[in-house]
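Please read the structure below before turning to the comments.
Complex shown without one protein chain; remaining protein chains in place.
For chain A:
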Amino acid sequence: MPNSPLTPGIVPARLSRDAIARNFSDHEPPFDQHEARVAADRCYFCHDAPCMTACPTEIDIPLFIRQIATGTPEAAAKTIWSQNILGGICARVCPTETLCEEVCVRETAEGKPVEIGRLQRYATDIAMEKGHPFTRAPATGKRVAVVGAGPAGLACAHRLAMKGHEVTVYERRAKAGGLNEYGIASYKATGGFAAREVEWLLSIGGISLQLGAALGRDITLDQLRADYDAVFLGIGLQGVNALRAEGEDKQGVANAVDFIAELRQSPDLMGLAVGRDVVVVGGGMTAVDAAVQAKLLGAENVTIVYRRGQEKMSASTHEQEHAVQAGVRIIHNAAPLRVLGNGRIEGVEFAYTQDGPDGLVLLPETFQLKADQLFKAIGQTLTGAPEAAEQKGGKISGLPAKVWAGGDCAAGGEDLTVTAVAEGRDAAEAIHGQLAAQ
């Protein structure tokens, strides 16, 4: 008998091949030309537009939307990319409901913002097909090392290459893209989009990619500083917080980020095993992405348990609604006490919590959830940062001369793809400024 959502344990192929394909197709299909024109027509072309201010990369949103409205999506894409070279993936994964679209005056006026994210995708999708729109400045003879081929590193590398510098990007994993490639829900970037975007970005030239090169193992900061005119660190947050609950080492307990990465890299989702009763502990986008995808793979029961109230969840309301719509149950104000089971997880015991002026208090009332799989999604941590980097609050806060940092590993800004792009780009401008002054 084939597996179904009711099959106990962690097993593959709980749903039919068709159902899996349907579940993991583009969850927000692209606009066609007519839809894009109608959506673009709604933009008021605001003065000093609030959307632009809310965008960490400060894309000139009213301008690119007007360019779409007037039938020039390629010009629109160039407006986007001149600020955010990863505008394609950002159009798909940005929590626009808490950024540009949240402050759209149409949201104020009628509760329905201009669909900026989808318009951005429309323009960048069309223009990406036409090749790479930027060219490099004359060669400067300067060489820069970029550590980490995630959004920050790629944005930095591209801007430096544009300015005429030679860039080498070191990446510890087998593929470039960072969280775009390994860390976001599959249905947000279908069709290998992250990899295509990297290839398109690199086609500007002047960037060489060294895959499988980890900082501290294959390369050191000291050596890079000696070999290059400048170094940019975009190493992200590679560690995962522990549950700090009894029995965390039982079989069936895994990191949500690893599950998401495995799913993203899986050549055939029919081969990917998932539990019948899945519990995800955490309250951010990673928790939502893991939970929704577990459900889409055919888990019968998927529950997100978050230790604080709904309003404290870092996943946006939009993301939470998306999870609930997918059939995920969200329990607030409960913290894990112990993982139950004999060697293999069978359930999780939680205590209810109360968030008060003295912090989070565990209440005596407890409950148990049946579980054959548990994903930890309670935040990532900075690991593998070079000794020379000063740290504050778990982020890189100070660096020696010739070294810059950006993205999730660096202090300042939210841990978002778009913020990483902005920081990478700005670091490149700073590096260029310094190299040009030499």
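Here is the rule we go by: a contact is a pair of C-beta atoms (placed from the backbone, for glycine too) under 8 Å apart; a residue touches a chain by one contact, two chains touch by 3 or more; residues count from 1.
Please note the rule applied: contacts and distances are computed from a predicted model.
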Record lookup, UniProt, unshown chain, options "dihydrouracil dehydrogenase (NAD(+))", "Aldouronate transport system substrate-binding protein", "LVIVD repeat-containing protein" or "ABC transporter permease" -> protein name "dihydrouracil dehydrogenase (NAD(+))"
Touch assignment to the omitted chain, from A:11, A:46 or A:126, lands on A:46
Of A:25, A:70 or A:108, the residue that touches the missing chain is A:108
Contact residues on chain A toward the hidden chain run 37-38, 41-42, 44-50, 105-106, 108-109
